[in-house]
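First comes the structure, then the notes that go with it.
Missing here is one protein chain; the remaining ones are kept as they sit in the complex.
First chain written, first letter: the chains are A, B and C, and each begins at residue 1.
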Amino acid sequence: MDNILNQIGIENYIFLSVILFCIGVFGVLYRRNAIVVFMSIEIMLNAINLLFAAFSTYHQDAQGQIFVFFSMAVAAAEVAIGLAILVSIFRNMGTIDVGNLKNLKG
Amino acid sequence: MNTLIAITGLGILCLLFEILNFRKAIIPVTIIGLLAVLGLTYLGYNAPTSYYNNMIVVSKFSSVFTGLFTVLTVFLIALSHDFYEDHQTKISDFIAIKIFMLAGAVAMVSFGNLAMFFLGIEVLSISLYILAASNRLNVKSNEAGMKYFLMGSFASGIILFGICFIYGAMGSFDVAEITEWSRSAELPVWFPIGISLVTIGMFFKIAAVPFHFWAPDVYEGSPTLTTTTMSTLVKVVAIATLYKLLTAMNADLSDAYINIIIVISIASMTVGNIMALKQNNVKRMLAFSGISHAGFMLMTLLSISNSASSLVYYTTAYSLSGIAAFAVILYVCKNKDNEDISNFNGLGKNNPLMAAILAASLLSMAGIPIFAGFFAKLFLFNQVIEAGYLVVVIAAVINSIISVGYYFKLILAMYNKEPNEEAAKTPFVFYAVAVVAILLNIALGLFPSVVLDLLG
Amino acid sequence: MDTNLVLVLLLAPFLGFLFNVFLGKKAGKNVVGIVGTLSVAVSFVITLYLFANASQEPVVINLFDWISIQRFDISFGFLIDQLSILWLLFVTGIGSLIHLYSISYMHDDEKMHSFFAYLNLFIFFMIALVIGSNLLMMFIGWEGVGLCSYLLIGFWYKNQNFNDAAKKAFIMNRIGDLGFLIGIFIVGSLFNTLDFTSLRTTIESAKDVSDLWIAIAALALFIGATGKSAQLPLYTWLPDAMAGPTPVSALIHAATMVTAGIFMLTRLNFLFDMAPSVQNIIAIVGACTALVAATIALVQNDIKKVLAYSTVSQLGLMFLALGLGAYEVAVFHVITHAFFKACLFLGSGSVIHGLHGEQDMRKMGGLKKAMPITFITMLIASLAIAGIFPLAGFWSKDEILMTAFNHSNNKALWVVGSIASIMTAFYMFRLIYLTFFNSFRGTEEQKHHLHESPSLITVPLIILAILSFVGGAISLPGHSWLNDYLAPLFTKVAHEEHTLGSTEYMLMAIATIGALIGIGIAYKKYLKDNTIPSEDAEITGLSKVLYNKYYVDEIYDSVFVKPINLLSDLFREHVEKSLSALVFGLGKVTNEIAIQGKKAHNGSVGFYLFAFVIGVIVILTYLFLQQFFI
């Protein structure tokens, strides 16, 4: 275990997950399709989970990994709700393009 | 802890009642239950303890806010019956969701461990997503839900990231330990990043500029009762949590931090007030006013070590007047497709009492004396000037001058315009809630010590 | 001397006023007249009583403290001494006569009761002015008589021109009053008292007071006097004041109120004696006024206007005397002038009455048969004012001229005074000739109604005529009762008696000759050649300037009144608007910002999130910079 971290170093894990996170962010920013946006958000969350795992190893402490389960569960619930809303939107508007959500503004 | 369990149990009870066809009983029972919870909270207030190796820490602070949340929830639930009268079948769900939301809120203020904090915030948010979109067939409601969901989950992502960094820095989620280490050792660079990320997440929740964009849209789109919930309960929860978080994480904020808070609070006030000037939709207007109030509340962070009580006072005053105002708005905009100010024309003639209440609550928000809002501002200014940030106070004052502009737009509509149709009969509950809320508000103004001394 | 007597003296006219105000309409005209007249007569009687057993020492009656200033209190009190008694005598005396006169004169007017009410009120305030024990008490009366003159000038209030005249009188007086007030302030702060008696003692004892300030105070007070007594430059209200009923002109604008200025200066002689520079100014102003007014009077055609300007010019002479420090002489002339000028006004009133309101002398003439008594009395009065031996005017005016002559080597003042008096003789007889001699120039039916006025009008005329005949007796050169009587008032040893030497006789001769010359010219022009003054339009050259009173009114109008009104318009139209625009502007700007801001909240989630991220980045970078580079 330690040797892996020794060989690679915690920083790289951080950079990796940060990069992943940013990819997620950019996905959220630049994609208009709701599904894709959800997926980007998932990427963000997973990046974080990865980092949790890494830190948990780094600290030789299980809490981090447990936290990952929390966050996965929560994310699942979130996405469930999200999809539900998406469905009703699709029913009412016939599109899942978030760019069309412009009734409320000003 | 017992409070939390009791609340959750109450939620489940609602669902059971639906199954057992005691629909009629739901609301009364819940209210009674919540009052009981209030009692429990009082016990907790007197005996601060921590549970499950610091997962939950019940302190004076947490119990006071729990009490406030519970009271607000009572109001919200009391309003529910008439609000959801046309889909009674789902009422248990709505009630239950609100209760669970309350549970989340309680978890947020009484967390002793970041995990608990995260769960709380998620429970709260998720229930809100549902409530926001709860009017399935209404496009606006859907859009509101969607927007809130997207940005909300994005924010949760940020918060989670922040928590992750904190964990990385500290190797623990336990607030107590983190506090300790944050004081002592010299910290890895991730720690401040983590803190700031979490803080930003909370800024989003309290809708501070520039993370406020969701607020107007969501407030406008969601069903009015949900808007009520957001603008009163949720805002209070968020600011309270942020306050607790920052106190826990690093008691003495660095100058850089202070500067950020100053900038953001001034920005929130200004943007909120100025934007509110030209709104025609009352809910949207109040959304912006909420943003400006968020700015005011953020000022408490400038003297974080001793401003707890003024925060409590401010939030209480604000949320009470909010409840009163929304009760009236609910009554006025019942069976109306929009919430334009024009709906309020001539309310002063049609229904003097309601008009007076709305006027009073608006005056309270504007900070006119004897209403609690004034004292809230006063104590706040006092704290901040004491801490030596005169500039912020002056900005705040200028803002409260601007704010009068739009609060009075509503009052003028009520008193200076002719009514466009006959007055509808008011459900008793709306009266009751509005009157009680505003009376509490005024009483708070006359005897501020009652609240101030809670956190002595 | 007991307080109650003085209070009765003061309040009797006031009660008359109250009666006429509240019950006058019901009581009926005769009652109104009688009550009004009696209330003044009572005061007159009391005055006589006071006069009869007056003590040498001034009597001060303080009722209570009125206004308190940090450094001194101003009491609500009265001062009875020779001067006030003297003034009271002719104020109440002539006052009662004129009341009597008015009973018949105003009998046809439906507002007779208010007329008498105002007259009574005037007498009340005049008494207050005269017996006030300090400057501020005097000021009450001072403003009060101003008010009454306002009310009486505008008595026929349906005619807006009359109202304008009244307003003008009040405001011009107010200008003077400001001067008076300033004077009071300075005196108060210099000597810490406004009380005449104590003021006199303090001033005499005061050593370390700057002469400059005393001079300023004196000047300010004198400005007050110019307002009330119609001197340059504030005289223009008096001729307009003839809008009022003729008895008013006789009482207020000839005999009593306009002499208030002289009264004030005489009261404060001890102050003015300490400011010789101001005394010179007073003398010069007086002389100029005398001359200017006289010149204007030469060509006026309105019988009352002539008298008005003659009043102004006579007052000028009095101020000349005051300026020369010859207070008793001024007082002497005040008294004689009160007699003959009242007589003249009442006479003209009788004429106007006879002609049913005609005032233009060009439409009169040949009235001496129709109204003999009026003619005789007016003739006597005119001779008196012209200064013909041995009538009252001769003595008083002669005294003034003598003083002017003896005063200094500079004889200018004397010359001016003499010219003025020659002119006086001229225009007075111009008036007489035009009015009473030759043939009647009015309309036929006027001619038809020509008649002598009833006895209520003629009796006062006769009395006044007699007085203006013998009035001079009170101060004959050599042994002057008046000077002795007034002596205790004056700090300087009473103005040295004229030992009747050659110069004096010479001067008397000159004066008389001058008067005769004036009369002669008038005779030549208006009786022999029987010229009638040409119509207003045809007047040309110098006489046009004179006829238009040197265009002073026009000048004042364009220099003061118009600019102020323009300024008012300017302020109202622009300044006010722009000021409020300034305030509204702030609101407008914020609203504009709001409108722009709405564009930013464009409803697109993408943009919202973008802003979010930007926010995050900014904050993080800022923190980093703080962390590492600072």
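Rule of thumb we're sticking to: a contact is a pair of C-beta atoms (placed from the backbone, for glycine too) under 8 Å apart; a residue touches a chain by one contact, two chains touch by 3 or more.
Here is the rule we use: contacts and distances are computed from a predicted model.
Student: Under which of the names "NADH-quinone oxidoreductase subunit M", "Sarcosine oxidase subunit alpha family protein", "Malonate decarboxylase gamma subunit" or "Peptide ABC transporter ATPase" is the non-displayed chain listed in UniProt?
Tutor: Of "NADH-quinone oxidoreductase subunit M", "Sarcosine oxidase subunit alpha family protein", "Malonate decarboxylase gamma subunit" or "Peptide ABC transporter ATPase", the absent chain's UniProt record names it "NADH-quinone oxidoreductase subunit M".
Student: Please work out which displayed chains the absent chain touches and list them by label.
Tutor: B, C
Student: Check each of B:5, B:29, B:258 or B:370 against the chain that is not shown and name the one that touches it.
Tutor: B:370
Student: If the hidden chain were put back, which of B:12, B:189 or B:394 would touch it?
Tutor: B:394
Student: Please identify which residue in C:13, C:36, C:93 or C:154 touches the non-displayed chain.
Tutor: C:154
Student: Extract the touching residues of chain B with respect to the undisplayed chain.
Tutor: Missing-chain contacts on chain B: residues 348, 352, 363, 368-370, 374, 378-379, 381-382, 385-386, 390, 393-394, 397, 400-401, 404-405, 408, 412, 415-417, 448-449, 452-453.
Student: In the full complex, which bits of chain C touch the chain not displayed? Write them out.
Tutor: Residues of chain C in contact with the hidden chain: 21, 64-70, 76, 114, 136, 139-140, 142-144, 147, 150, 154, 157-158, 160, 163-164, 167, 170-171, 174-175, 177-178, 181-182, 185-186, 188-189, 216, 564-565, 567-569, 571-572, 576, 579-580, 582-584, 587.
Going forward, only the chains that are shown with their structure count from here on.
Student: Classify the chain contact graph as line, ring, star, complete or other.
Tutor: Shape = complete; every chain linked to every other.
Student: Which pairing of chains accounts for the highest number of C-beta contacts?
Tutor: So the pair of chains linked by the most contacts is A-B.
Student: Roughly how far is chain A from chain C, centre to centre by C-alpha average, rounded to an integer in Å?
Tutor: 99
Student: Hey, how far is the Cα centre of chain B from the one of chain C, in Å?
Tutor: That pair's centroid distance is 78 Å.
Student: Between chain A and chain B, what is the separation of their C-alpha centroids in Å?
Tutor: 27
Student: Hey, what residues on chain A touch two or more of the other chains?
Tutor: 28, 98, 101, 103-106
Student: Give the residues of chain C touching no fewer than two other chains, as numbers and ranges.
Tutor: Within chain C, the residues that touch at least two other chains are 598, 601, 603, 605, 609.
Student: In their shared complex, at which residues does chain B touch chain A?
Tutor: Listed in rising order, the residues are 115, 118-119, 122, 125-126, 129-130, 133, 136-137, 139-140, 142-147, 149-150, 153-154, 156-157, 160-161, 163-164, 167-168, 171-173, 190, 216-218, 220-221, 279, 284.
Student: Taking the complex as given, what residues does chain A use to touch chain B?
Tutor: Residues 10, 14, 21, 24, 28, 34, 37, 41, 44-45, 48, 51-52, 55, 58-59, 61, 63-64, 66-67, 70-71, 74, 77-78, 81-82, 84-86, 88-89, 92-93, 98, 101, 103-106.
Student: Touching residues of chain C toward chain A in the complex: what are they?
Tutor: By the definition above, chain C touches chain A via 598, 601-606, 609-610, 613.
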